[in-house]
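Heads up, this is only part of the complex; the chains shown haven't been moved.
Every chain is named by a letter (A, B and C) in the order it is written, and numbering of its residues begins at 1.
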Amino acid sequence: MLRIVIFEVMSANSFGKLFCLTSFGESHGPFIGGVIDGCPPDFPIDLEKIKKEMQRRRPGQSEITTQRKEEDEVEFISGIFEGRSTGMPIAFLIKNADHKSADYAHIKEQYRPSHADFTWQMKYANRDYRGGGRSSARETAVRVVAGAIAKQILDTKKISIQAFTRAIGKLEMEEVNEHYSLEQVEKNIVRCPDQELAAKMEALIKDTRAKGDTIGGVVECHIQNVPVGLGDPVYDRLEATLAKAMLSINASKGFEIGSGFEGTKMLGSEHNDAFVKTGSKISTSSNNSGGVQGGISNGMPIEFKVAFKPVSTVMNDQVSIDKEGNEIIVKGKGRHDPCVIPRAVPIVEAMAAIVILDHILINNSLHLKTSI
Amino acid sequence: MLRIVIFEVMSANSFGKLFCLTSFGESHGPFIGGVIDGCPPDFPIDLEKIKKEMQRRRPGQSEITTQRKEEDEVEFISGIFEGRSTGMPIAFLIKNADHKSADYAHIKEQYRPSHADFTWQMKYANRDYRGGGRSSARETAVRVVAGAIAKQILDTKKISIQAFTRAIGKLEMEEVNEHYSLEQVEKNIVRCPDQELAAKMEALIKDTRAKGDTIGGVVECHIQNVPVGLGDPVYDRLEATLAKAMLSINASKGFEIGSGFEGTKMLGSEHNDAFVKTGSKISTSSNNSGGVQGGISNGMPIEFKVAFKPVSTVMNDQVSIDKEGNEIIVKGKGRHDPCVIPRAVPIVEAMAAIVILDHILINNSLHLKTSI
Amino acid sequence: MLRIVIFEVMSANSFGKLFCLTSFGESHGPFIGGVIDGCPPDFPIDLEKIKKEMQRRRPGQSEITTQRKEEDEVEFISGIFEGRSTGMPIAFLIKNADHKSADYAHIKEQYRPSHADFTWQMKYANRDYRGGGRSSARETAVRVVAGAIAKQILDTKKISIQAFTRAIGKLEMEEVNEHYSLEQVEKNIVRCPDQELAAKMEALIKDTRAKGDTIGGVVECHIQNVPVGLGDPVYDRLEATLAKAMLSINASKGFEIGSGFEGTKMLGSEHNDAFVKTGSKISTSSNNSGGVQGGISNGMPIEFKVAFKPVSTVMNDQVSIDKEGNEIIVKGKGRHDPCVIPRAVPIVEAMAAIVILDHILINNSLHLKTSI
């Protein structure tokens, strides 16, 4: 076959300006991994906490996720000395285990519907198709590591980030008027804090899988104790950076902050959040803004939602084409998630943590009075 | 008053990696303006086309926009020689006219609900409050200039970008199954291609203004003839860059691509877009993906929506606080848009044009076989 | 003529990571100017001090510089409110006056020896040749503005930057063992603190000009009171960033820090700088390192030199070729500097100030204990 490179790409595997994660690795290579540059020096890194986050994302964690097994142990190879960060790049590896490349051999010549096979083949000409290669959501494990470190730093500032499953298919939690604890969210395998609804969601996911199908859903995320002042005008508004972070997660199709799309139906007089002062604290009586005004955090909880489409890999036959353009029947194989939402929860949190920490470091940079 | 700088910011007034716009200027300063770095050299710049785009964004363009008058003439001061770009920075100025700073003097000490007054004051300590200063949507005029140049370059590749008003408040166009021409969109001052609905929308906006109130809405945007291959994994997926671009526009609260939030309710077997080959052209029989798969354009039209909240400035009295924390009554003054949607249409297009062109230039960078 | 674009360029008109200057404008356009993004907010900007720096760079300032007249008044159009920075982009314009474009009309078709005519024409196809366009050293006026603001911020930290003329042609100051004050440097128009040598240098420059020729030289720069800790491993070492800054100045051909090229002839035992502690202060008994060790400032004065070649525009006839490749005789015209060194002194200081401030802001960014 004649190799013709039609389109090519530039470095786009890094995220964050100052707290910067560079990610690498393919699904069926020896490792995936990352390099965190810009982590503050002399910060104690708690490996146990990183492990816990990894467990929340891990495949095979419950009966409603893929049954693929990945231990997802993280090996740190630089930037940590005597348990503390050194200010130098923190590189880490995660071993890829349990390869069943044979499950994917058929992908080589096929363009599966709504997968990345076609676009990546066209763009890069040379595609590591095994297990989806680099287009696999396996890459998100790298994000969870970086997010877990970011979370530890945010912890010292009492900033907490908690996401949860807001909807699975048409099953959606009604208006959410409170923040949930990790414990509340982790009470069930769906990660929906409404226990009753969670049971229905679980049943829906199982039923969907039984039919060889998949289903989408919505993750909601709340960030509490955010200081006033995060976010940078004009193009790096806090909601803009969050939106980019969220839409960079595999299978995400939408983002809304505060009142979001529903808010477009409101009148200004209804939508506006009135300022109130209680003691020395300034807050707003409602939070349609979702914690951000003029692109900058206002001290209220940051609240946003992320839409995830149903997983593209279904077990039913689908019509598609192969690399030669011939019509083919694509048959689902392998072990896949019937619904990504429960496992997306820690990924959303991780990306949010990186964004918030990055904005804090950016803020620090110009803090003349306290520096040097 | 003691000046205490609590939070500060880093350079965040640039957008685009290779086709890079740097924006500057405040609402009531002498000029706003921008610098475009990375415009391909020797490209003929059509100033008339730029003027037309500016007219579409201009305040005072119709009876449903603010009645502020700004001529918004663009003066180019560098980077263009004998009518063609030189490859050097294209700097331009837009004169601020028709200042009524007195209309804004009251803002100095007030924190208007859902405005940027509070957050910017806390973050920067020194805030140019006149007309909203730099937090004013006046800055978007700069984006329209850069977008108009990007559009001209995209034109040579037959890539067309057309946005339109999808909803005003609860008035929403039903399922949209076609693409609209500029002519169809510009047929009415609401910029909604459904003429009948547009009349209702116009009435709603007028009615809302009569009550001293404001209303939100949704802009939808279609990009046609996009080549396969735009968008960069993993963090710079095409939808991620678009999301950031859209959420960086004043008053935007949400973004969705393809099936978006609605798609989360679907099954994978319903949602998947089957590939079909017709002649030599590969396309998909549906477009729930919105033209992007695996973060990369697949040659189908790119379709996305942006949610805009109702404008915060209402003419009715609102309770809020001043800089000292005292409760006050904020009274709306000045001439404001009762609804930003019609004027947001060209802004959405401009940001989309910058994103698409930037991704094309990124693709070019590695095109080894045709370069040097 | 057929227009064929062979090579093109990407955005490269910005300098600095956090304190970021974007420059624009051509020699004979209406203005040159710049945008400073990342200036700390609420900092009082002293316009008088900026003016003084501009006077030091200004053409026509003395009898040994070009007799072109440029007032070089700086008009600020954004980012400063009530005399203080706002944290938003500081945009400024400098009017181009005294155009004698006719002096340059001949350049259009000629490739002058050692000028940018040939390379820019080849690269950009469309070249604003008037007065050298954007390749003119006029652009350095923009750097001096940004540097003058950076200097004011550094002043508050007692960091002082002083450059001086170390050599003109073969006339070179012997070993320099002290730091000079602005007053000492400005005592003569050559900006050489050795008064006796300065007189000889002045005579040499005049004599060279009388012969229609030009001459090169060396600028040395000392930065005092630099805190320990500026500079970032591995690729952004302090000396690496300084080297880039200096080699980006028109006509510069070399950079050396500390012992530089001479130091390569020394033994390690001679070259090493021994640490000594006096009271609570740690310093080194010699300074062959030039104030930087391991890429990071060690608290000693930073000392470096920059080589400038002789100006390419000579008044004597030179053989060259035109755009068609025909051999031609290039005749020098217009008013040019016989030697750039005296005017390069403030430019070297300006770039050094931007580098040092930028590294300070970078350091601040991770200063967890004092931030937020």
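As a working rule, contacts are C-beta pairs under 8 Å (C-beta built on N, C-alpha and C of every residue); 3 or more make two chains touch, one makes a residue touch a chain.
Everything quoted here is computed from the prediction, not taken from an experiment.
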For validation: placed chains = 3, all identical. Expected total copies in the complex?
4
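We adopt the following convention: only the chains that are shown with their structure count from here on.
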Quick one: most central chain, C-alpha centroids?
B
Express in whole angstrom the distance between the two chain centres, defined as the mean CA positions of subunit A and subunit C.
45
Taking each chain's centre as the mean of its CA atoms, subunit A sits from subunit B at a distance in Å of 26
Out of subunit C, which residues touch more than one other chain, so two or more?
18, 38, 40-41, 87-88, 361, 365, 372
Which residues of subunit A touch subunit C in their complex?
18, 38, 40-41, 43, 87-88, 153, 156-157, 227, 229, 233, 360-368, 370-372
Touch list for subunit C against partner subunit B, complex
3, 5, 7-14, 18-20, 22-26, 29-33, 35, 37-38, 40-42, 77-79, 81-82, 84-91, 93, 123-128, 133-134, 361, 365, 372
Which residues of subunit B touch subunit A once you look at their complex with the stated criterion?
5-10, 12-15, 17, 23, 111, 113-120, 122-123, 134-135, 139, 167, 169-170, 208, 213-218, 227-237, 239-248, 252-261, 263-277, 280, 282, 284, 288-290, 293-298, 305, 307-314, 316, 318-321, 325, 327, 362-363, 365-369
